[in-house]
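As you look at this complex, bear in mind that one protein chain is not there, while each of the others sits in place.
And then chain A:
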Amino acid sequence: MTTTHHITAGFLPLLDSALLVAAREKGFAEAQSVELTLVRERSWATIRDRLAVSHFDVAHILAPMPIACNLGLSAPAPKMVVPMALGLGGNAVTVSAALWDAMAECGATDDLDARTSGAALRRAIDSRKGEALRFGVVHPYSAHNYELRYWLAASGIDPDSEIEIVVLPPPDMGDALASGLIDGYCAGEPWNTFGVLKRSAHLATVKAAIWKSSPEKVLGVNARWAESHGEALDALLRALYSASLWCAEPENHEELASLLADTSYVARPAELLLPALKGLLPIGAGQTRVVKDFFVPNAKAATFPWKSHALWFYTQMVRWHQIEHTAEHQKIAGGTYRPDIYRNAMRSLGVALPSASAKVEGALRVETPVGSSGALTLGPDGFFDGSLFDPDDITTYIAAQLGS
């Protein structure tokens, strides 16, 4: 007789909670003898606190946040491990109609190209008078914050002195933009689609253009729980992997959108969720663009917890003065992501796995088959400015960024 694993997971009402929702609603959790309870929250701070006091065993969480917790940046923090990512991509940079007009006059085009739009923003700032532009992000330790800052800095804009970056809850972004409190934001879905369709906003660029094949949310696990519930965690990871396969199938997108639209999950109309799932995004002024790989639930090892991803987030924490670079800090950051747990759990599924645990981010310029089975392809995984991140040479990378 198999035992049932009772697991409670916290999540925020966002599109990329899809894997957890599908695991529960489509029976993938049940198939692994997991009774999965999903609890919706309204802030990442509360997700962290409820993980800390074991109200939650695991949670849908911002990819850099468990690293920040383990580095002691965010007390009272539980010790956390990340044994799985919950997909790649999913964010966009959305700007107000007024700022988009100014950017368009400076050469911004409708193709969401990060380089062109960044250069246009640079010129728009130069010809602008008055207050600094204000951009919203969802959390200081979020991929949103780091990719927005990366995009700005690589476009020659100082995100600290030339832009004011503020934190706002994602559901408030669209209204804050429409009322002029902010000029742009970097958020997940459905909040970019909401801004464009309901608040006359315009997409400037997307996460999938700034850093291709990059992680967004991960499964954050209370380390103490993980240690004492290895079997339950493995079962959950397998359930989430099966869910990721289901979420990736185009013929399931309509059903997934309506599942997520339910009042107990994202609680927004399915038409706001479908564009990101289909990769067919409204970008403003009634236009849509195909963004292949906007949100990737399964392909390209989308659920694999790359140590190089953890380490890149760490370099950005150092770059933006959230923490000092030391060998010890680097070790803690890299050790937060646990591909070993992932591999162990997936063994019985016969899933094609990457043989390495870290990669040089930006080295794959095109989609590349890896491994002997040929069942897995990775990349492209580049940054829009063409630079490389080598996780074996972090100190050089950090020094170059701090010096610039």
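Keep in mind that, in the parts below, a residue touches a chain if its C-beta (ideal position, glycine included) is under 8 Å from a C-beta of that chain, and two chains touch if they have at least 3 such contacts; residues count from 1.
One rule holds for everything that comes next: contacts and distances are computed from a predicted model.
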Hidden subunit of the complex - UniProt protein name among "3-oxoacyl-[acyl-carrier-protein] synthase II", "ANTAR domain-containing response regulator", "Glutathione-dependent formaldehyde dehydrogenase" or "Hydrogenase-4 component E": "ANTAR domain-containing response regulator"
Hidden-chain contact residue, picked from the options A:98, A:132, A:167 or A:285: A:167
Hidden partner chain, residues of chain A it touches: 42-46, 49-50, 52-53, 55, 74-76, 138-140, 166-169, 171-172, 321-322
